[in-house]
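Each chain you see keeps its place in the complex, though not every chain is here.
Labels run A and B following the written order; every chain starts at residue 1.
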Amino acid sequence: MAKRLFLDDDRLFPAEASVRAVARELYAGVRDLPIVSPHGHCDPRWFAWNEAFPNATDLLLAPDHYLYRMLYSQGVAMETLRVPDRSGEAEGDPREAWRTFAAHFHLFRGTPSALWLNHVFAEVFGLDVVLEASTADRYYDAIGQALATDAFRPRALFDRFNIEVLATTESPVDTLEHHAAIRASGWPGRVITAYRPDPVIDPEHEAFPDALARFGELSGQDVTTWGGYLEAHRMRRRAFIEAGATSTDHGHPTAATADLSRVEAERLFATVVGGRATPAEAEVFRAQMLTEMAAMSLDDGLVMQIHPGSFRNHNRAVFERFGRDKGSDIPTRTDYVRALKPLLDRFGNERALSLIVFTLDETSYSRELAPLAGHYPALRLGPSWWFHDSPEGMRRFREETTETAGFYNTVGFNDDTRALLSIPARHDVARRVDCGFLARLVAEHRLALDEAHEMSHELACGLARRAYKLDQPGTRHAAC
Amino acid sequence: MAKRLFLDDDRLFPAEASVRAVARELYAGVRDLPIVSPHGHCDPRWFAWNEAFPNATDLLLAPDHYLYRMLYSQGVAMETLRVPDRSGEAEGDPREAWRTFAAHFHLFRGTPSALWLNHVFAEVFGLDVVLEASTADRYYDAIGQALATDAFRPRALFDRFNIEVLATTESPVDTLEHHAAIRASGWPGRVITAYRPDPVIDPEHEAFPDALARFGELSGQDVTTWGGYLEAHRMRRRAFIEAGATSTDHGHPTAATADLSRVEAERLFATVVGGRATPAEAEVFRAQMLTEMAAMSLDDGLVMQIHPGSFRNHNRAVFERFGRDKGSDIPTRTDYVRALKPLLDRFGNERALSLIVFTLDETSYSRELAPLAGHYPALRLGPSWWFHDSPEGMRRFREETTETAGFYNTVGFNDDTRALLSIPARHDVARRVDCGFLARLVAEHRLALDEAHEMSHELACGLARRAYKLDQPGTRHAAC
């Protein structure tokens, strides 16, 4: 007989009774607050056309690199999991892939993926047995049937999940047609875009030459000149703002920034456009562009996010066959103190700038990022990210940053996901872990209970709304 | 109605009942032990002239970079907080500054500053409501009235705080007149100096040329020659020892040490004195001077402290307007294994040398510093420092160093502060956190209760007394 799937009401709270009691009380005050999702990778197409999702495998497994990387690490071929290759083609039978996944579900013990998935299975689909080989078909069928109903179409899920706002991420060469369609549809869900210019900023991005050409077409600017290129950014940023964007996002190998003279920048840009940039020049160009983006943010008000420190596509064979974002991005040691200085020298003291910095290198929390965010008016510290978006990772984030940066120099939670169905699960984990952290402070008499209540609301949505400038007239949300 | 300010007797102890019970018992044995403060930055002038402190703002806020950096990070201008600029001038009205501070006091939730300040408010001033906008004036007036009384003059506070010994920090070109005045006054409080030669050792220090000239005058040596320069150090160290010093202190960007030949050192010194040192040469010179200082310590017995790893004055605009030590020093990644080797090759096996090393890079605790301190006879490991002088920081320090270095290669607590009124609060936090750590070891049967009692006394004052050679005849202290 299959084992029962059960989400305990006290999950993720510290075990000690007095701490748990406070955590429960705090969590009761925030569990039903709306979801503010200022950074993520959902597909706007879903909400534009509101079509039904296909099946369990192609919805939950094949697009989720957290899942297939773990199976791959234990010898399961990615082809058998319907992970699409470079051409976008996926092999094999979805039901067979799901069976393989179910037979390996024990690999996720102790991981956040298990927490998220069990939440999705139990709360979103109402499943009541544990996923394992013997229940694979039962799952596959139940999920498939649910997905065929109107209640599981994207907009219905968005409403059911109580999402106040959801930001997606698009390239400057995206035409934003799906966002336009959402607005034109009359559906009131707030789905906004964010400006992610990596493909037209990173000379080492495999799509750079094509993206640059398209960038020129879309903007009508001569993007082979430095002036035209910058103007094209300004124009596309304006178009993104019109599509609701409140932020930009920059995924760079390092946090390096630069502050070149106009002449130096022009000369470097010419080299980049000419396709002759060395790796070192590419690095300086990316660095300079962060500072240029900060300058534009001061003008147009977009919040700026930097996500540095990932060695992309580390597995050569996987990259060659399957392309990017396939679970082989690996964090690297990341410096911020020297890297950010050129940008901070120019804009660090600007109160009107909001620069949110993330890290995959936890050593920087207490050593660099909390001290920087606890001093510079322009800087805020993004939440624990990616491999650290997990109970232990979030706990370490609070333990290692709060004492120096406080709570108010942080920006709440980011789910950062392309897995729509897991969004409530992810916010729930974050709220539970933050309440557990606050409860410990209360139990140790380091924070008063009324202060902890206030902070739990701030961490659940207040900080994110303000840091990302989402707290605008017309926003539909409960007081938080 | 204002909220009640209340310091719980169990604050900072782990919540679990059996651990808390042991922590309470251990703490009861050390809470009233005298304060040994072997490293800090109080102004000896206070004790020499024993004048009343001015007002809440100029005593508690304007000199405390922990406080104004946090307000600055949230958009409050430093000018409005009476932070003095380069000329030493402070703007604005102290009461208004205090009101601004009070209105932002929630920013410190979860930080050690809140713990320290609430201790000062409740224990030193007897305040019984929480600081917030509505109580700002009540605080300002109450503190002002108290400061006008004799009971709040520096010497009275020193006595009330049960301070056994307090070390200040002076430059070699300080005339030590305040320390002389203290001794001449007949007041028995033990306030000693420490030799901090950075301004005459660091060629990149903005005061270096002037300090060097003054160094020559004070010592009567020709400090433009290597021999005269070293002799000047020996003479000033002797003068400091006469003023009670038992230690030197070295705040360097890195932990680099060097062991040049006499000829190389002379050549390098000529470059430095000539004002022609490159950054790389300046680094080697500082490195060489650490080794020279160690050699002198072997002769004159001064304990040597190295505080490396801070990128000083990171915020250019703040530095230009307000000068150094204004809250924009940021830690950097710091290597010890290779950096200390030249010095350790020469003196690491000397049992008579006591070299205390600190870090702002917590990654070095378990990886480098505990292994080094757990092997070299000359090395000791300084306590968690600066941004890590906090409950979580102290806990991590013990968790990451004890298993490799034990307790006996550490040196107790340093308050490292210029905030006289917070000294009891800081030692109290340290004692509570250490007792909590020991209590966990007891509860997990990793340490016997009688051993934990012994260790709590050692951590509270025994280790500091011995490591800093403060346990001399004539010292007035209870058995510890």
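Methods note: a residue touches a chain if its C-beta (ideal position, glycine included) is under 8 Å from a C-beta of that chain, and two chains touch if they have at least 3 such contacts.
Note that the coordinates shown come from a computational prediction; the quantities given were computed from them, not determined experimentally.
A.B. asks: Going from the 2 copies shown, figure out how many the entire complex holds in this file.
C.D. replies: 3
Following the convention adopted for this analysis, only the chains that are shown with their structure count from here on.
A.B. asks: Centroid from C-alpha atoms only, then distance subunit A to subunit B, rounded to Å. What do you get?
C.D. replies: Taking the mean C-alpha position of each chain, the two centres sit 40 Å apart.
A.B. asks: Write out the stretch or stretches of subunit A touching subunit B in their complex.
C.D. replies: 16, 18-19, 335, 337-338, 341, 344-345, 348-349, 351, 363, 366-368, 370-377, 379, 399-400, 402-409, 440-441, 443-448, 450-451, 454-455
A.B. asks: So in the complex, which bits of subunit B are touching subunit A?
C.D. replies: 3, 7-8, 10-16, 69-70, 72-75, 106-112, 114-115, 130, 311, 314-318, 327-328, 330-333, 360-363, 387-388, 390-393
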